[in-house]
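There's a structure below that I have some questions on.
Some chains have been omitted; the remaining ones sit where they do in the full complex.
Each chain gets a letter, A and B, in the order it is written, and its residues are counted from 1.
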Amino acid sequence: MTDSSWNTNLSHTSENGIVIRGYDLIQLIGTLPFLSVLYLLFTGELPNPKVARLIDALMVASIDHGAGAPSALAARTAASGGAPLGAAAAAGLLTLNKYHGAAVQDSMEAIQKVFDLCQGGKDGVDRAADTLIMEWRQAGRRIAGFGHRQHKKLDPRLEKLFHLAREAEVSGSYLEAAQAIARGLKRSTGKDLPINIDGATAAILCEIGFPASLSNALFMVARLTGILAHANEEITRMPPMRRIDPVNHGYDGPTARKLFESKQGEIS
Amino acid sequence: MTDSSWNTNLSHTSENGIVIRGYDLIQLIGTLPFLSVLYLLFTGELPNPKVARLIDALMVASIDHGAGAPSALAARTAASGGAPLGAAAAAGLLTLNKYHGAAVQDSMEAIQKVFDLCQGGKDGVDRAADTLIMEWRQAGRRIAGFGHRQHKKLDPRLEKLFHLAREAEVSGSYLEAAQAIARGLKRSTGKDLPINIDGATAAILCEIGFPASLSNALFMVARLTGILAHANEEITRMPPMRRIDPVNHGYDGPTARKLFESKQGEIS
């Protein structure tokens, strides 16, 4: 084999164990939380606690969006045809694409561009947003991360994420750039196109310097969780080959309950 | 639409937000760690802290197994043909199947059967294992969770997991049942077929009463992380259409380093 030799900088297995980015996996198990090891694998370094907390919050915010999300529907449809759990989940994962979740990378690029145009300052951020909107429109390019099919106003997840970002003492310049884009889109289209979950995730990932090429990967890991739960419910609870109405469906799970009522002591 | 009405017990979205198993997602974001929300979505309830810690450890143990794992190779091969990140990851996810990761559910069934046969007692656990091995052999059924291609001896991840399980004060009966199966396989085949990562995961999930139908789902979320890291490295670092040697490859990431040396204060 002539071109057989190649290297990875991610991990290494041997008789002695598994090394992830230089750390012995055995040492990581039970010591660092899963998302910190995910961050290590994706970026090469461990996150500091504030970054770890923000990543965790972003992942929780993206874990599921109900049975009507296209990824949940695709997974349920495959399961309804008889696909086992993993194949159904793969159908769902393939649905996470430019209009559904996998827009974070594009959105990061837009936000970074506005940041660069005004050098991160508050002065001129609206002008920078107008420039971006004009340039991308001329290039026939959609600006991802703004507007949401379901939440006409601000997606309720976002306020919480922005609050956590401020607590983590991020600079705020990228969040400002994202809001400037939303204002610019309103000016140029006349429509309310508020920051959506993709745009908010993008702005926060810009704040913490997360690599854009792996931003969609974060969402995929988070949402695969919801996809698997929906596929499993379809397999275990529903008849095969049913017509799955994407809108007219209800919820028969536990009624509304609050965290930390009776179970406070039990929660990690 | 005649059969349009159906229910999910997982989650519900509305103008007011998203509810997961009765909890307001907004309240969960930044309050509970991602894996506790995953556990909530999968099982219907939040885990207690000991269970949460065990699930976290199992997920870290499964996050990656090097570039030679079939799922990493399939994802890299798809990426090498030009597949974008999500499509390459789906090819990897499809590779997680009965011989590679997705054996946990089968293994849980075997361990549960041995537990049931001896009613969880230590007396007779070896006889129960022999019964299981004989019955499954007659049915032409492979007992998953034992033996590993690479680690001829005990997979080094397992000692750590068993240690954490003991710390979590699980009963130990399912771990005992798993070890009895390994002893029985040695007696009946003459070969060393020690518990592997699937079998250990299965035994621990039996200990905490995790639903077998979603056991493979845990592994899929964990390993998708490694799959995405490998697909991303292939896309960003390697030439397209290369011959990917599944064995002859090296590691050029950070050299061996220890946790908590200079960064102790920073780690969450």
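The rule we apply is simple: a residue touches a chain if its C-beta (ideal position, glycine included) is under 8 Å from a C-beta of that chain, and two chains touch if they have at least 3 such contacts.
In this text the structure is predicted, and so the values were computed from the model without any measurement.
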Worksheet item: Assuming the 2 chains shown are copies of one sequence, what number of copies does the full assembly in this structure comprise?
Response: 4
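Here is the rule we go by: only the chains that are shown with their structure count from here on.
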Worksheet item: What rotation angle, rounded to the nearest 5 degrees, superposes the C-alpha atoms of subunit A onto those of its identical copy subunit B?
Response: 180
Discussion item. Distance between subunit A and subunit B based on Cα centroids, please, to the nearest Å.
Written reply: 22
Practice prompt. Using the touch definition up top, name the residues of subunit A that touch subunit B in the complex.
Written response: 1, 3-13, 15-38, 41-42, 44, 46-49, 52-53, 56-57, 59-61, 63-68, 85-87, 89-90, 93-94, 96-97, 102, 150-152, 156-157, 159-161, 163-164, 213-214, 216-217, 220-222, 224-226, 228-230, 232-233, 235-236, 238, 242-245, 248-259, 263, 266-268
